[in-house]
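Removed: one protein chain of the complex. Kept in place: all other protein chains.
Then we have chain A:
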Amino acid sequence: MPAVSKGDGMRGLAVFISDIRNCKSKEAEIKRINKELANIRSKFKGDKALDGYSKKKYVCKLLFIFLLGHDIDFGHMEAVNLLSSNKYTEKQIGYLFISVLVNSNSELIRLINNAIKNDLASRNPTFMCLALHCIANVGSREMGEAFAADIPRILVAGDSMDSVKQSAALCLLRLYKASPDLVPMGEWTARVVHLLNDQHMGVVTAAVSLITCLCKKNPDDFKTCVSLAVSRLSRIVSSASTDLQDYTYYFVPAPWLSVKLLRLLQCYPPPEDAAVKGRLVECLETVLNKAQEPPKSKKVQHSNAKNAILFETISLIIHYDSEPNLLVRACNQLGQFLQHRETNLRYLALESMCTLASSEFSHEAVKTHIDTVINALKTERDVSVRQRAADLLYAMCDRSNAKQIVSEMLRYLETADYAIREEIVLKVAILAEKYAVDYSWYVDTILNLIRIAGDYVSEEVWYRVLQIVTNRDDVQGYAAKTVFEALQAPACHENMVKVGGYILGEFGNLIAGDPRSSPPVQFSLLHSKFHLCSVATRALLLSTYIKFINLFPETKATIQGVLRAGSQLRNADVELQQRAVEYLTLSSVASTDVLATVLEEMPPFPERESSILAKLKRKKGPGAGSALDDSRRDPSSHDINGGVEPTPSTVSTPSPSADLLGLRAAPPPAAPPAPSGAGNLLVDVFSDSPAAQPGLGPSPEEAFLSELEPPAPESPMALLADPAPAADPGPEDIGPPIPEADELLNKFVCRNNGVLFENQLLQIGVKSEFRQNLGRMYLFYGNKTSVQFQNFSPTVVHPGDLQTQLAVQTKRVASQVDGGAQVQQVLNIECLRDFLTPPLLSVRFRYGGAPQSLTLKLPVTINKFFQPTEMAAQDFFQRWKQLSLPQQEAQKIFKANHPMDAEVTKAKLLGFGSALLDNVDPNPENFVGAGIIQTKALQVGCLLRLEPNAQAQMYRLTLRTSKEPVSRHLCELLAQQF
């Protein structure tokens, strides 16, 4: 037994614990415990009333047994009895037991709540604290219902003791986190903010946590806390190391409070008041300066506390992202830490620099540390530190250093821990694609990935390389050659066979001239891998073979022989058997022309966000891809790209039929005129085939094909057919928007990224992000032909009054766009006041001597400047009532155009920009949202309510805003989305 005999030694308990410790085996322990349980049960059931001390002792024993990991199903009532004891220790043990072994028995809860209520009313601060601790520890909804209304009162009461205020603040925080709806906002909130001024440091420490949490949900209501927090912080930062007495920790004044205050400030943008801002910047500079001073103590606690404040300061500087000077200083400070002898500091510096890398002010400064980071990746002994280094390299990568970073990551991959290989593979694949200047480098990189870590190369990665090769004819020959060489290796990964099979099936003809890679050589090379491969790969190879028959008629006999072999025609696997039968029939029935049409080269894939990026984000959780793509995004990422992302279920199941033929996809849009009836013939061939199996319809496993978006419908005003005059039209002379411009615009009301327009010549992709009343949009113009576009000039036009409502700044783009190339145009957008019509985008260029022009609506709608606003039901209804003038409301009742899926609706509403408020509408089927439209001149508060009626397949949408035209406009925009 230890020498401690503080307070009450419960001898029986100590003996019991000793016994348990002396048990030689698990069985002995269980036996001893069962004996004790039987003893306690009999005591509790016995006739003799137990005195408080014994009750306490037995309850404590039960607690010990429970904490050892055994189930306890009795004793709750005795514990509850202890709560009403007037002896402190008995009460204390009772509360501890209740906190640890929460029981949902309602009768019991009633008794517990009663006891708590009594203690809260007792005016005895120690009892009140015990009761508050218990509420905070349990934190259940029932507790919230019983006490959420009382605690704010205790918190701000003038006569509450400091210790009670502290417990009340954190108790309320816990209840608010668990069930925010139960905590009524009110007059007390203003007084809570003033706790930041409290004389007692402990009260401030507890209160800041509560205020920070409340701020996040109601930023406007707590705005005043910013200046209070700044002045409190400033007093702490400038105090001498001993001023704060017991709140100084190893010569650092109030480190916990400082960190919490800095955290609180991160809920808000930089202070607008110049004096407050000046004071804050001074604080931040002081912290950065102090980091350079010699330490006041050699203890690690001193440096940890000091650096905790320093890192939180840097977080705030990054959060503001507006002070280039501070950002660079922060970066330099982190740079010092990168080489620190403390592993912890190196880890944190790498982590923190990751966020710094995405700021335009400090990106360059971060890049100067590349060698140190690469070195960390190579030499750190701790895998979690290496992981941070890999993350940072990913974040700091741009066009200038992509080759170096990718090659270092590839090298690291060879020895990387298994746990992080897949992630590194994804990162390499993304960087290689994003920063590829010449695509042969990209192809090399991906093939290297497969070679080094084939098992970790997911479908997304190898699908992507195929998409890119298919879309870029300048790299196809190189890809065919490289993959052919890679397949020569005696043992190559199955993923390599898949990529090789696909690429040679499409582009094998490009290397067929070389006798070393003649058609028969290509075929036998692929076929030598066939028997070692999985069903999925073999299916893919069969498709390659039929493509070979078209590309290289001389291989027809050999390949037909392979297809005809019993091992194929009678294969136990339905998919393989079906392919063999169908392909064999196709090759013997169809004429060369028909074959050429059916087996036409795959059409280019529509441009879209890389599915790899999406996968990385899924893997790492939100924010993972932030360095690459920090635009405000629709939460349902697969919706952004028009549903072309593979769903998680198709990702996890390997696709057994990655089909080369695209039989189930729409016909290639650019196919040469086919002999009449070719399409029908295709169907006929299959339906007449005696062995054809049912089940040709799309199956959910066809991840590869189902990823394909059907090509955009051809525009009736196709550019090619436009017999425009030879002279270019003047800049003022802009044609009307194309007929489907509105429809295209509608696609972007609830999302920011995607393909805006596509025809045979040109593809226009959009990526945009909006913050407050500002926006930035990237337009990507892709030349889909192999001929250069000349005099290429996209311009943005503001019809009517729009000039005064919306400012759009465009950067010029090169006037030539090479065949197959893509140019990017950046637009800076500022919303000056509310507007109703979008700006127009006019694109003009010359293609093969003929002038082309096209006018579209730029996807900038008023809802892009939404800032979501969270609010409680009470506030919502109050505001709703305030906007009750008839002209402030717009309502629409309309038929559903899409399936009525609650999740999809939610995603759309979030994409629209408003916050979704739960627990406001009494009918849970309905959606309620709130937001503020930010313009330079004014803010427009908006409330919306959407009521689906599944039976009638109808919706009713109601908008209320402070400005009449805005209500109507938003209502119209949104109504078209469902």
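One rule holds in what follows: contacts are C-beta pairs under 8 Å (C-beta built on N, C-alpha and C of every residue); 3 or more make two chains touch, one makes a residue touch a chain; residues count from 1.
Everything that follows uses one rule, which is that contacts and distances are computed from a predicted model.
Taking the options "AP complex subunit sigma", "Transmembrane channel-like protein", "TBC1 domain family member 13" or "Histidine-containing phosphotransfer protein" in turn, only "AP complex subunit sigma" matches the UniProt protein name of the chain that is not displayed. When the omitted chain is restored, the residue from A:Phe44, A:Phe64 or A:Tyr268 that touches it is A:Phe64. Within the set A:Tyr247, A:Tyr320, A:Phe552 or A:Phe605, the residue that contacts the chain not displayed is A:Tyr247.
Touching the chain that is not shown, out of A:Gln301, A:Thr368, A:Ser786 or A:Gln882: A:Gln301 (per the contact rule at the top).
Across A:Lys55, A:His76 or A:Arg174, the single residue that touches the chain missing here is A:Arg174. One of A:Phe147, A:Phe222 or A:Tyr347 touches the chain omitted from the figure, and that residue is A:Tyr347.
Residues 1-2, 4, 6-8, 14, 17, 21, 52-53, 60, 63-64, 67, 69, 87-89, 92-93, 96, 126, 129, 132-133, 136-137, 139-140, 163, 166-167, 170-171, 173-174, 177-178, 201-202, 205-206, 209, 246-247, 249, 254-257, 259-260, 263, 266, 301, 304-305, 307-308, 311-312, 343-344, 346-348, 381-382, 384-385, 387, 621, 623 of chain A touch the missing chain (whole complex, contact as defined above).
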